[in-house]
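Of the protein chains in this complex, all but one are displayed in their positions.
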Amino acid sequence: MAPVLPVAAIAPAADVPGRRKSGIAYVLLIPGLAWLSIFFVIPLITLFMTSLQKESTVRPGTYVPGFQVSNYVNALVEYWPQFLRSFLYAGLATFFALLISYPLAYFIAFKAGNWRSLMLVLVVAPSFASFLLRTYAWKTILADDGFVTSSLNAMHLLPDGRILNTGIAVVAGLTYNFLPFMVLPLYAALDKIDFRLIEAGNDLYGSPVQVFSKVTWPLSMPGVVAGTLLTFIPAAGDFINAELLGSTKDRMIGNVIQTNFIEFRDYPTASALSFALMAAILVLVVTYIRRSGTEDLV
Amino acid sequence: MKWIRKHIIGAIAIMVLVYLFIPIAIVIAFSFNNPDGKFNLTWNEFSLDAWKQICGVPGVCSSFVTSVQIGLITTVIATILGTMIAFALVRYRFRGRSSTNLLIFMPMATPEVVMGSSLLALFLNMSFPLGSVTVMIAHIMFIISFVVVAVKARLQGMDPRLEEAARDLYASPSATFRYVTFPLVLPGIIGAALLGFSLSFDDFIISFFNAGTLVTFPIYIWGAAQRGIPPQVNALASLVFISALLVVLGAQFVAWRRRRAFATR
Partner (left out) sequence: MPEGASRQVEDLRLLNLTKQFGDQRAVDDLTITIPAGSFFALLGASGCGKTTTLRMVAGLEEPTSGQVFIGEKDITELRAFQRPVNTVFQSYALFPHLDIFENVAFGLRRRGIKQVDAQVNQMLELVELSSLARRKPSQLSGGQQQRVAVARALINRPDVLLLDEPLGALDLKLRRQMQIELKRIQSEVGTTFVHVTHDQEEAMTMADTVAVMNAGRIEQLGHPADVYETPHTIFVANFLGQSNLIAGTRVASGDVLEVDANGVRFKMPARRNVAPGNAVVVGVRPEKITVLDAVDESRIPSGQNLLHGRVTDVSYTGVSTQYLIETVWGQEIIAFEQNSIVGDRCAVGDPVVLHWAPDHTFGLDPAEGLTSGLDHAVLELERDAEA
């Protein structure tokens, strides 16, 4: 999982038109683009073709090329709960991540002063420790006899009486793991805002709430869009949190793809699910970017 | 009341930072645990055993070394390929710029499960043997985009007049690149390489699909999670965390001192 994200990834500067026209450009481009084409684009095509394969009649358990669209229907009929759950969990995690990241990013951008770069380091630093181990650590924190669970239980706030091995733990893990992906783009967008605009809002009789909703929030929109995407996309495809922190009832689509591919070796079903996930996310992302009016982001 | 209003954002910010570090504290603390039973999930007693015999459990250190090796090779190749693309994008005019940008952007917007599984589908269809080569191919693929973005940002932030000044001062195109462009972009390239290494070193999902029988450090942890993670893993991860943090804080400190030294002059 990506531990550090360059702030610039989120706010690409406008392309300066190249000053030289040259074949050298292609020499520079071809090796890297070839790599991406062979190992990113072609695999996606292979994935699509695999998703349409049918089981061999000669040797059961192996698959031959075909055009079996029913793979998609069958896969979705069987696994639609996991599909929906993935989007629900990822959506919840994105929402909570935005909720707690915004104050932090706001503070770093406008109030941190000399502590700014140190705080940015601290936001990124947890990524230096293994993703899996950090997720695993939540098992200890959220354990049934642990401090968090027992105090919430004392207040009768937990329906099941526990957190670990429930959806709550999975969402908590997802929220935690992708937090830097939310904080950094938010910070990048907030940092670009001229603080005098916010002061002008205050000066022009805006209450703090009004200034936030009319000035700060709209201006930080590129960061909000980038942050939510960078959190939602990896969260929707994740299977580590569901595996380590959830029960079998909390499986996400990533778990299904992984087990079908690696354990059951049901390649067409796994490929169909994988491709459907990709397509669904693409549709969501495009609609979202359109609706939030930040098309120039990409 | 006024005091609360003034400090509420700061208080939340610090709470969020603390929250970010709680699992780290657990990871480090449990490297000093002497677990009662297989699972290192509850505190039993303090022990330095894991640190004294950091390679004491079979497979831990070898998987660690595997990850470092894969990370190094991956980083070198991805950094070179990504830097070349970044130069082409910023410095040259060519057809197909927007499709290039899309091709760079797509891997960053694709869930790792999809990238991992599609590559596996390719390798299976080609009957390509899974192992360190397939893992490195996969890592290079998804790291290139991050390198492009990081180096591109640095290149775009560079004053084009510096290169003009070099040309004006009798530097041929190759000398301009060697003495001005490259030294100025180098920090961006180093940053991209460090980012690439950490992405590769910590990657689990894509590696898991394409590793076959190869065991990287994250794959080792994944396997161990089912049967109990030995505290040696915590010790190694703590070591990585602390050294990376020290390097970054050290760099920050040097930059801070330099700024201060100038300010007081």
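Observations, loosely collected:
When the chains are written out, they are named A and B in that same order, and each has its own residue count from 1.
Assume contacts are C-beta pairs under 8 Å (C-beta built on N, C-alpha and C of every residue); 3 or more make two chains touch, one makes a residue touch a chain.
In this text the structure is predicted, and so the values were computed from the model without any measurement.
Contacts of the undisplayed chain with visible chains (whole complex): B. Summary of contacts with the chain left out: across B:L119, B:A166 or B:I219, the touching residue is B:A166. For the chain missing from the display, the contacting residue among B:V27, B:I140, B:V180 or B:V240 is B:V180, taking the whole complex into account. Mapped onto chain B, the interface with the missing chain covers residues 159, 161-162, 164-172, 175-176, 179-180, 183-184, 262, 265.
Operating definition for what follows: only the chains that are shown with their structure count from here on.
In terms of their C-alpha centroids, the spacing between chain A and chain B amounts to 17 Å. In the complex of the two chains, the chain A residues touching chain B come out as 1-6, 8-9, 12-13, 15-22, 24-26, 28-29, 31-33, 35-37, 39-44, 46-47, 49-50, 100-101, 103-104, 106-108, 111, 117-119, 121-141, 143, 176, 179, 229, 233-234, 236-240, 244, 253-254, 257-258, 261-262, 267, 270-271, 274-275, 277-278, 281, 285, 298.
Of all residues in chain B, those touching chain A in their complex are 9-10, 12-13, 16-17, 19-24, 26-27, 30, 41-42, 81-82, 84-85, 87-94, 97, 100-115, 117-122, 124-125, 137-138, 140-142, 144-146, 148-150, 152-153, 156-157, 160, 191-192, 194-195, 198-199, 202-205, 208-209, 217-218, 221-222, 225, 229, 233-234, 237-238, 240-241, 244-245, 248-249, 252, 255-256.
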